[in-house]
Structure formats: structure tokens, C-alpha cells
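Every protein chain of the complex appears in place save one, which is left out.
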Amino acid sequence: MSASAVASNEHSSHGPNVRAYMTVFGALLFLTVVTVLVSYWHLPIKMAVAVALAIATLKSALVAAVFMHLKGERIIIYGLLGMTVFFVLFLIAGPSFDVVDVGGHAVHAPVAMQAEK
Amino acid sequence: MSSATAVSEHTPVHHSGESTGVTNAKLGIWLFLASEIMLFSTLFTTYIVLRLGAASWPRGWDVLNVPLGMINTFVLITSSVTMVMAYAKAHEKNLKGFQTYMSLTIFLAFVFLINKGIEYSAHFRHNEFPSTSIFHAVYFTLTGLHGLHVIGGIIVNSTLLYLSKTDFDHPLFLGRVEGAGLYWHFVDIVWIFLFPALYLL
Amino acid sequence: MAHEHQDSQAHKSFYSYFFSTDHKVIGLLYIVTALMFLLCGFMLMLVMRWQLAFPGSPIPLLGRILSPSLAPNGVMTPDFYNALGAMHGTIMVFLGIVPLGVGGFGNYVLPLQIGAEDMAFPRLNLASYWFFLLGGLLMLSSFILPGGAAQSGWTSYPPLAIINPGQTVWLFAMVMLITSSLLGAINFLVTSFNLRAQGMKLSRLPIFVWAQIVTAFLLLLAFPPLEAASVLQLMDRIAHTSFYLPQGLVILGMRHIASGGGQPLLWQHLFWFLAHPEVYVLLLPAMGIVSEIIANNTRKPIHGYNVIVGSMIAIGILAFVVWAHHMFISGMSAVLSDFFLVTTMIISVPSVAILTSFVFSLRGGSIRFTTPMLFALAFLPMFGIGGLTGLPLGLTVTDIYLHDTYYIIGHFHYIVVPGSLLALMGGVYYWFPKWFGRKMDDTLGKWHFWTSLICMNGVFFPMFIQGLAGQDRRYYDPMAALHSVPTQPLHVVSSAFAGLLFLSQIPFIYNFFHSISHGEKVGDNPWQATTLDWACPSPPPHGNFTKPIRVYHGPYEYSLAGQKTDWAPQNEEVLA
Partner (left out) sequence: MKQYGWGLPLGASSYAGSIDFGIYLIHAVMILIFVIWGVFFTYLLIKYRKKTGMSARRDEAHGVVKSLIPDIIVMVFEIVLIAVYAIPVWSKIKIDTPPSGKANMVAIEAQQWSWNIHYPGPDGKFGKTDPKYVHFSNPIGLDYNDPAAKDDIVIANELHLPVDKPTIIELTSMDVIHSLFIPEFRLKQDAVPGMKIPVWVTPTKTGTFEISCAQLCGMAHSFMRGKVIVQSQADYDAWLKSEAPKAAAASVPASEAF
């Protein structure tokens, strides 16, 4: 299969869909307002993180799926992104686990000599 | 930003070998974005680790200007939409429409930067610098690096706008617009995470 | 020097050579530049080895030339020693082995082996080389810049790296080198996925190409964290932030100005997130070269193609989840250590699988002991020693004692020097006929091989004994610690062999440059090899292939029954 044939093929089947763009635009604006409004409730930090993360993930998923045409993209791109996300999870989890230090004994909390208040 | 411009090389048209079916430019951009994901994930890791380890961490709304941040979010989201509209116009072979939307995208990017500049200068006036506290270090570094990416996007998009005068009908022009668009949406996504992380939590 | 020989050969101008976008020219530039950097890094080490063998005695010859601030009365200062150490590590890893294996061999050989005319993005390729060259020159020039060279080890652990002079230039140079690698990685991946010749399915790729693909993924996804981490360290140095600085530092009796709140261990996590995959970046291209050479010189298909490729991919994935085994005694969570202990032991499994497959490839073969084959064969036991000695270091308990001793120095040098570097040198002998249409001299090559092999072992084996005796690494004066006094004579042995190792590179350098114009002329396929790199003229013209290429079968079809020759090139149909 020649690359140029593939390219034209791809574009005709997933041409730009202006209506979808506008719907997503509306959703993004709405979600931004929601996330800001939620922050005014001053939720407990764990809940606030969960809500903010959920909304941000949803927004970026919309951008990626529609604006970046990830919906209906080829498997190799999914594979690449899946792998990247897999490594990102480790990158975030490793150091974070270390700093909260579950079960270990090293103490990251400020040493006595640093508490200058 | 040499990478973003230089990857818009083309597959030789006569190439008839094995390939993935994704054009070189698009595959290249996605690979580049994968590395960018790792870059910004590292910065977010830094944010998480430093915040988890900190004795105290200010809530974003106490130290940052939330309304200004929200306006900037709107600006960047809108610019993402104009970018994708520019792509749609290029797809329709509508030069005028493409140029209008592309100019709008670049304009909005400048609005974003100016807004950011206003925010920065307000901080500086209040004697808040990256060295002030670990929060400020994170805030200035993360938004600064994001700002550099916005500048990179402006350069790429302006180049395309300029080239559209002569190369609009080039068979690879659409692919380049698509690549620039992917990059620009990625910059938008980074901000979508940065905004709540810094301003709202 | 690089353009000199080309001038005589092809009458090309300086400009057309240094700014060519041809992957072969860029590949050769990479190879020659990387070999130069390797020599530089090696010479830095020779100077250090003098201090280690004879602590506190004036360096011969060089001691008279060096400025008194670096070596008063010819005796090097501790700061200069630390600078040499840091630069040796940085140069060897980032400017030597990686550009040689990836930028050099990858650039030259990969497009040929997949039947492509060039890289997917030739101009990007050139940009990648220039980032590398300028980053490298910046790194080297830090010796003469104010502040001197970095002196906090190639690992640059903060807070030391933040208060030490010289680090800023190191960070800038690193950012350039990382950019170069990222551009290269994108290019390699697009090329090998999209520009394969007709019929070159993934399952028919030579193992060298697979090794390059995995390597490129490692570079692509592991380098950005270091780039970000370097930017943060740069901020700590320039903007006085405190990403890596906790509160209340007192440095030599003075309170440090930083606001605090940072985490020194964060750098170690981010650094090793890159630097462990980096180990495999050093190793995989070498393994790829070894598989090419072994298949060719045993005259039979490589044993367990799927096992080797699968293992390489497994290594590529696992390489991202073992990084913290460098941090067992860093104060990291002791529970997290158990997790990384397990992943570390798992990653040894695919490595063993690759090594066994190579050994089993010899069985039933008709082994030709050509010069490249000697290098490839030596890789096996040397990598074996390197790998085995990794076991007590990867095991949390024994690492407590062996960490940061000479044992680890011995371990990773065995992997990289008699392992990787030897294989890469084998690659030079193997592909030299393709580059220049002439062969390198065999006798000199064999001298080079045996002397190098013996000297490398002479340099690095004593380090295991020193490490077991507890000798700490990065010591300016090894005699300072009582527990390393008994093994001090071994330093003299190491240093003597290091000197001999230097001498044994002379035949190689002479052979390389002499053979370019005076080597024995050979045809397009002197090794009677099957892969596509031997299906084009030597040296290949611009565009590489003179005829359309179509691939009919796997990469190592040697000794098929009922054929005229004992090799069946990939681009020729096998008639049963």
C-alpha cells in the first residue's frame, strides 16, 4: 500500500467535522467554568485533586480525540501513546511513593534543624 | 523549534515499500509529542513530589490570579479551535479561510503571552521571584517552559501562514498544517493540566 | 581530520562534507567524531590513573604544561581530579559510545539494511549531528572556560552540583546533546517504520535494526526526563530556586541563600530514569552488531531470532522500571528498594536469553575467525563478566557493602568497554569495506584485538578485588583510607595496563586512516553476507541502491540446502 494512497484515503474518510469541533469547543468552555467554580468550594485537598484531575483528563481527552483526530487513528499511534503513558505512570509513581515513604523509615519531613519559625 | 519545522519532510512519492500507513511527518510529530509528554510528565512529577514533601504549600488562589488564569484558559482553548478550523479550511482548499483562522490562532497565542506577561510583572512588582519559595519556583518554571512552547507554536504557525501564500497547493501543505495543529493542541492540553494544578489546588 | 581523507578520496569540499544531508556522510562524521571524543575521554582517564597509581607525585610531561591552579608543581589538585572524573564519564557515555553506536553505525547502516534511500528527515539528521558536535565541543571547552569543568561526577548529584563551579556549562551542553539524541531518535524510528523496502516486513528486519529501534525508543522516552531535570538544576544555579535544595543548608559554615523546600533525591530519581535506559542504549547497538557478525561468520542463521528480538523489546520496556536500583542506599524508601530489586532481577532474564542465543548460534556453524568475528566473540565472555558482577550489585543486601566501591566501577566498565566498545570496534572492521570499498589490514586488526582485550581486562579486573576490599570510588587519594591501602598495588597494575591500552590503539588508528586509501580493494560483498547493506555498491552512491530492492526472506539465510552459494541475500529469491 503506498503512503500517498493511504494519506488521501485517510483524509476522505475522516475529513474535518466542523460541528464536532464546535461541540467540543462548547464542552471545553463549560468544563473550564466548572473546574473554576468547584475550586471556590474549597473542597478537602484529596477531593479537590480528584475532581480537578477528572475534569482535566476529560478535557484533554476531548482535545486529543477530536482536535487531534485520535478518534479513528491508526493502531501504531495508539501503541506509541499507550507505551508512553505506561512509562509516565511509573515515572510519577516511583518518586511519589518514595516521598510519602510508605512503610520505610527514612524521614523526609523537615529535620529539626530546619524548622525555623 | 527546528524539530517542528524540519520534520515536515516528505515521504518520497515513489516509495512503494513497507510502511505503517501514517505519513512520515505525522509519525514524526507523534513521536516528538511522545517525548514532550515525558518532558512535561517529569515536570508534573516534580510538582507532585515537591508538594507531597513540603511542610506547607499555598493554595493557588491565595497567591495567583485565578480570573486571569481562567481567561488564559479560554484564550488557549479558543486558539485550539481556530487552529483546527484553519486545518478544516486548508482541507477545503480555502486559502482565505485558512489565512483568517491561522492569523486568529497566532493572535490568540500573543494574547495568551501578553496575559502571562501581565501576571509575571505583577509578581515581580510584589517581589515574587522563582527564588522566593518552592511554590514560586514550580510556578515560574512550569509556566515558563509552557510559554516557550507557545512561542515555538507561534513561530511554526507564522511560518505556515507565510508559506501559504506560495505553497498552499503543495501536496504536502495540508500535512504540515496537521502537524502544526497536533503540536498546538498538545500545548493546549499541557495548559489544561497546568491551570488547575497551579491555580485551583 | 575527518574531511581530510574524504578530500583525497572524493574531492569534496569542506562545505559539502560537513553540511551534507546524506545519511552515510553524517554517519561517518558521527563515527570519526565519536572516536575522537573516545580518545579524549580516555586521555583524561590516563591522567587520573597516574594520580591513582602514584598519589601526590607530579604528572610526567603534562604536569609541566598544566596551569598551577590545576596542578601546582605538577601534582593535580583534588578539584582537577574531580573535574577529570566527571568529564571522563560524561564524554565516554554521551559523546563517545552512544554517538558511535547510534549516531554512527545506526545512521550509516540502518537505512542500508532496510533498503531505504536515506533517512526519513535528512535535514533533521544533519541538525542532530550539529547539536551533538557543538554540545560536545562546549562540554570539552569547559576546561578552559572560567569556572572550569564540571566536577560533581557524571551523575551530578545536587546539592553538590549546585554549589560546585563549572556545572552550568555542563548543563547547557547536556541540553544540546539531549536535543541531538531526541532528533536522532525520531528520525530513526520514522525511517525504520516507514521507509522499509518492499517485502521488508518487521519479522525480516536484521537484529541490528531491531536493536536500533529499541534504542531509539529508549532515547525518545528516557531523555526528556533528564532534559527537564537539567532545566530544573539550571534554575537552581541561575535563578536560585531550590528544586533540589532542602531548607537550612549550611555550607562550610555559611548559611545557603536558597529558600529551601526541595528534594535532593528527586534529581537522583529523574537522572536514573534516564541513565538506566542509557545503559541499554550503550549496549543494544553493540548486541545488534554482534548478531550481524556472528550470523555472517558462523554461516548459519542466528539462533532464536524471535527470542533475541523479543528479549530486546522486553529489555527496552523493563529498562524503564529498574532505575532505582542505583539508589538502594540513597535514603530512598526501603520498601521501594524491594520492588526495584525484583524488577532488576527480572531484567537479567532477557539479557541471559540473548547471550545464550548468541552462544548457541555457534553450534553447528562453520566459524571463520575473521577480525570482526574475534571482536564479536570476545563480547560474549566480557559481557558475561559484566552481567554476572551486576548480580551482587543489583541485590539489595550485598549492594550495601559494594555500592560506590571500585566493584561497581569494574562492573559497568566491563559492560561498556570490553563489552560494548569491543563490539563497536568489531563493527568498524566489519563495515569498513562498505564505507570505503577497501578492507582494513587483518594482521594489524588482530594485534589490535588481542592487545586491547588483554589490556582491558588488566585495567578492569583488579577493580573487583579492590571493590571487595572496600575501596571507595571517586577518591582523589586512594591511600587516604586505611582499608584501601593493601590493594593499592593493584592501582599500579590498572594504570600500567591503561597505558598499554593506549599504545594498543595506535595500530587501530594507523590501520583506519591508512586503509582508507591503501587498504586491499574488495568487492561490494566481501563477507558474503545476506543483509541489504551488502546489496549496494561499496561505497554506496547517493540514494544507495542502483536497482530496485525487493525482499524475499529473513535476514540470515546461510547454508540453505541445494543452493550454489552458502548465502542467500535478502533481495534474491530462493529457488527450491
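Letters A, B and C mark the chains as written, and numbering starts fresh at 1 in each.
By definition in this document, a residue touches a chain if its C-beta (ideal position, glycine included) is under 8 Å from a C-beta of that chain, and two chains touch if they have at least 3 such contacts.
Predicted, not measured: the structure shown is a model, and the values here were computed from it.
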Check: Which residue, C:Lys24, C:Arg196 or C:His403, contacts the hidden chain when the whole complex is considered?
Finding: C:His403
Notebook entry, point to check: Of the residues C:Leu62, C:Val175 or C:Leu362, which one touches the chain left out of the display?
Noted result: C:Leu362
Note to self: Using the touch definition from the top, which of C:Ile65, C:Ala481 or C:Leu503 touches the missing chain?
What the structure shows: C:Ala481
Check: For the chain left off this view, which of C:Leu137, C:Leu380 or C:Val522 is in contact with it?
Finding: C:Leu380
Check: Residues on chain C that touch the omitted chain in the whole complex?
Finding: 77-79, 82, 152-153, 157, 159-160, 163-164, 245-253, 255-256, 260, 262-265, 298-301, 303-304, 306-307, 329-331, 334-335, 337-338, 341-342, 345, 348-349, 352-353, 356-357, 359-360, 362-369, 377, 380-381, 384-385, 388-389, 391-392, 395-398, 400-405, 465, 468-470, 472-478, 480-483, 485-487, 558-560, 566
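We take it that only the chains that are shown with their structure count from here on.
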Note to self: Contact counts by the stated rule: is the higher one at A-C or B-C?
What the structure shows: B-C
Next item on the list: Find the geometric centre of each of chain A and chain B from their Cα atoms only, then give the gap between the two centres in Å, rounded to an integer.
Entry: 15
Next item on the list: For chain B and chain C, let me know how many angstrom lie between their CA-based centres, rounded off.
Entry: 34
Next item on the list: For chain B, jot down the residues that touch at least 2 other chains.
Entry: 11, 15-16, 19-20, 22-24, 27, 31, 34, 38, 41-42, 45, 49, 53, 55
Checklist line | For chain A, residues that touch 2 or more chains besides their own | finding: 3, 76, 83-84, 87, 91, 95, 98-99, 108, 110
Item checked: Complex contacts: residues of chain A adjacent to chain B -> 1-4, 6-7, 10-11, 15-16, 18, 21-22, 24-25, 28-29, 32, 35-36, 38-39, 42, 45, 48-49, 52-53, 55-56, 59-60, 63-64, 66-69, 74, 76-77, 80-81, 83-85, 87-88, 91-92, 95-96, 98-100, 108-110
Check: Quick one: in the complex, what on chain B touches chain C?
Finding: 2-3, 6-7, 9, 11-12, 15-20, 22-24, 27-28, 31-32, 34-36, 38-43, 45-46, 49-50, 53-55, 129-134, 136-138, 140-141, 145
Check: Within the complex, which stretch of chain C touches chain A?
Finding: 193-194, 217, 221, 225, 246-248, 260, 263, 265-266, 269-270, 273, 317, 320-321, 323-324, 331-336
